[in-house]
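Complex shown without one protein chain; remaining protein chains in place.
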Amino acid sequence: MKAEMPPRRALQFLHWFCAEDFVEEIEGDITELYNQRVVRMRAWKARGHFWLDVWRHFRPWAFKKRKTTTQNIRFDMLKNYMGVAWRHIQKKKLYAGINAFGLSIALAFSVLVALFISDELNFDKVHSKANRLFLLYETRYDYRQAEEEASLLGSRNSKFATQNAFLPAILGPTLKEEFPEVKKFTRITDAGGLAEVDGVVLVQEQVFGVDADFFSMFDVEVIEGNPAEWLKHPSDLILTQSTVEKYFPGGGAMGKTMRLQLGNESHEFIVKGIVADAPSNQSLEYEMIMTVERYPWFGQNKDSWTNFSFPNFVLLDEQADSYAFREKLTAFCEERFAKNIEWMRGEQQVGEEVAVMELDAMPLSDIHLNKGLWFYRVSEPKNIYILGALCVFILLIANINYISLALTSASGRRFEVGVRKVMGAERQQLVVQFGVEALMMAFISMVLALGLATYFLPYFNEFTEKSLVLDGPTLAQMFAWALAFSVLVGLMAGIYPALVLSGFAPLRMLRQKAPRLNLVWLKPLVVLQFAISGLLIVSSLVMYRQMQLVLQADLGFNDDQVLVVPLHSGWSEEGNRLVEQCKVALSGDARIAYVSGTSISFSKGWSQYGYKVNEVEKHAFVYRVDPDYLNLLDIQLLQGRSFDASRPSEVRSIIVNEALVKDMGWEDPLSERLDWQNDSVGYEVIGVTKDYHFQSLTKETKPMFLTISNEAGYMTTLLVKIKGNEIPQALEAVETAWKKLAPDKPFNYSFLDDDVASQYASYERWSRMMGIATVFAIVIACLGIFGLSGINALNRTKEIGIRKVLGANSWRLIYLLNKEYVLLATLAFVLAMPLSWWLMRDWLADFTYSISLGWELFVGALLVAVLVSTISVSYHAIRAVRSNPVEALKNE
Amino acid sequence: MKGTYLGEFEELVLLTVAVLYDEAYGVAVKEEIEKQTERSVSIGAVHAAMVRLEEKGFLESRFGEATAERGGKRKKLYTVTTAGQKALKEALDVRQRLWNKIPDMVFNLKLG
């Protein structure tokens, strides 16, 4: 009988799925069985059995590309790598500690910065209609100002533009009427109001005035009430949850009445709804919401095209082309604001061909980082760059630590690399091994970093004026960032050492001589590390010195022990009366030096009047004060006299500052009059003060005058100068008097020096932030240099031993070990100087009064760096030098 | 010991490879088991067990001669490793210990 061939297709199938290792054995065995069967049974049956046999091998174990086994081996390999890495860490606890410390600080900082940046970039994005919500704003061009600036700075900037979102109240309704794509609008006002529940006056609150559509334009989380009904009635009041907790701690706020004193008016409100507190990352921060109609200045201005004090938001139709809409606003602006524009052109003496005012709309999400815009809660995009740069710097320093420590301590691993190579390890596998090691270090640091980040979050919030909370999503984000940064750091730090270490030739191991590493990149990296530290040291020194200058500057007045008490009387005679009454009440008190009042206290705002002198527009800041003002603040008079309350003509006199005298070009100011009311009579100048900083030091002292005339406003603030040390008692006396005189008004106060300092709060915060980052950077870098010099000293033990035996003295040896680092530090500084000089000049440009960037600053910073590095290096140097040379030589 | 556990069928295959000494390849093992147990065994199951045993280090393999009835394919011949011997010995010991532990009366009672 002729031997039957087994079914070809079955064999093809077998060859298709079966792995190379098994196919011959299996094919052989089942063919043998087939040939046995063919003899015993019918061919078709034997063929069936053959198929069945093939099918019974169609099992995972026989499949091709058995990934699972290679994966297993990779896993075992990884375990091997990690075991080695872990035992290395345990063996070299100091170096591992340095690395983990540096990396974890760097990671923690990066995570926080990442949270900050993502919060900034997601600002206002909580609103689901954010892409359809636009804020209207105007851009005004001031050509005279531009000329002035140009002549001052020598720049060719021909346009001086200001952006402002405070516009007429009539704008919103008009746009909705005239543009079909405008679906909804809301105006937003923000007024301070005194809240009163059951006849008890409580504290001042921010009261938002909006249009009823506000709730359907912005995403506001409703807790109680029906937003569709809200603000239909002028007495409707919507409270946030925390306001509710404050005023109605027992609950049941809905339907309760609440009296609010707004400006000079007082109204009864009924609580109609409760909403969740405003999320911290949006522009609008509300505590109480009422209709815009209740805004005290709404009634008289609601139809005015010349009163610019109402932000207007519009909601565009889903299909609307926002660019087309914004285009149309140009023509609209020309038409509606024709009078303003004409007037402005006349003022600036420019022709019709130039734009002096433009109207535009800005998407909600663009508002926050638009620092130039006059609006709530706009922030400085520069901060993102500063923080980002700090974060990159610290990460770099920590990475360089890892790299330099890994490489300098690497000679100990040359045997391992050699042995692994003769075992057949490929270079790529060794690269992976050292990469895994770096990643492991990074992950260990990550755990520490998460703890650090959580711990430092409140401080970070304080520095950056954020209110990041570690809730679910933020926590998840934090983990994600931490993981991402760890991988990044692991790779950045790991790759160079991995490439160098894996490059060891096994031969060197066999010869038992220390391989001479060709670490081309190590020194530049250390220089970079020093340079970054230097940059940070210089920057924080400059910032610190500048803050000292600002905070200790002679302001031209004395802000010590001056109590500032808001009168809560609106813009009315009542304020003046209260100041007078307080003055009388406190006159007998020996602890009180002076009592006075002002229309606007320092850092609380400003008021500027414009007037024409010989057809030239001039401006001056105006303060309504009382006769004791100059004495209270110890402002120096250069000429003339202070106000004398006993003279009736005094209400038509002013005291000016030097800047105004200069601005007016007066020779003999006391003989002049200033016609600031444009009534052609003017006010008599009775005194000239030395220039004092009534505004922040970031600004130049501008023309200013003081008056006791009600024409310039009413008292809003009481000022009390306390003498002696009994401040608490004096404070109590003022409060007692206040309670008697104004029982219906809260007594909240501040100290003038704090108010003045608060103008620089953000500069100070950032300079402290910089200071802390610098300290971190220096500590990390120092630890790195400490470790590096330690290993170097160890590697040079023999050399030191020989030198000692030859009679070198200890100082000489310490000098020898330090020399290299001092040189590197100096080189780094030379490189870092120009950059830090340039950066700091830019930062200082914000201040009109600034320190000069003298050479001594840079030399000081260099000395700091050299000193710190010398200290870190010398520890090892002294130890190495002290060791017994005989021991050292035996070592080899 | 995890990973070196010996299943019942695996033990059977391992023993059979030992029994066949120098002639243990797929078909031979299958036939020997069928002969001894009077059960039909699929060649697929035998191959699977031998691959597993080799992975566990109990079996070693080499290629033998090619024959015509195998379509010119070589046999894969298996031998038991020292580890395999140990595993068999252990399995036997466990059984032995258990047998020894059975109280005499158990089987007596059943018989009675």
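Per-chain residue numbering starts at 1, and chain names A and B are given in the order in which the chains are listed.
Going forward, contacts are C-beta pairs under 8 Å (C-beta built on N, C-alpha and C of every residue); 3 or more make two chains touch, one makes a residue touch a chain.
Quick note on the criterion: contacts and distances are computed from a predicted model.
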- Note on the structure: Taking the list "Cbb3-type cytochrome oxidase maturation protein", "ABC transporter ATP-binding protein", "Tetratricopeptide repeat protein" or "Heme exporter protein A", the UniProt entry for the undisplayed chain gives the protein name "ABC transporter ATP-binding protein"
- Message: One chain is left out of this view; which of A:Arg294, A:Arg420 or A:His568 touches it in the full complex?
- Response: A:Arg420
- Per the whole complex, from A:Ala19, A:Leu52 or A:Met77 the residue touching the absent chain is A:Met77
- Task: Using the definition of touch stated at the top, determine which of A:Arg9, A:Arg42, A:Lys91 or A:Lys662 touches the missing chain.
- Result: A:Lys91
- When the complex is taken as a whole, what residues of chain A touch the one chain not shown? 69-70, 72-73, 76-77, 80, 83-84, 87-88, 91, 415-416, 418-427, 429, 505-507, 509-512
- Task: List the residues of chain B that touch the chain left out of this view.
- Result: 3-4, 54-58, 81-83
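Note that in this section only the chains that are shown with their structure count from here on.
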- Task: Report the residues of chain A in contact with chain B in the complex, numbered from low to high.
- Result: 3, 6, 22, 24-33, 35-36, 52-53, 55-57, 59, 61-62
- Task: Within their complex, state which residues of chain B touch chain A.
- Result: 25-27, 30, 42-45, 47-48, 51-52, 63, 66-71, 73-76
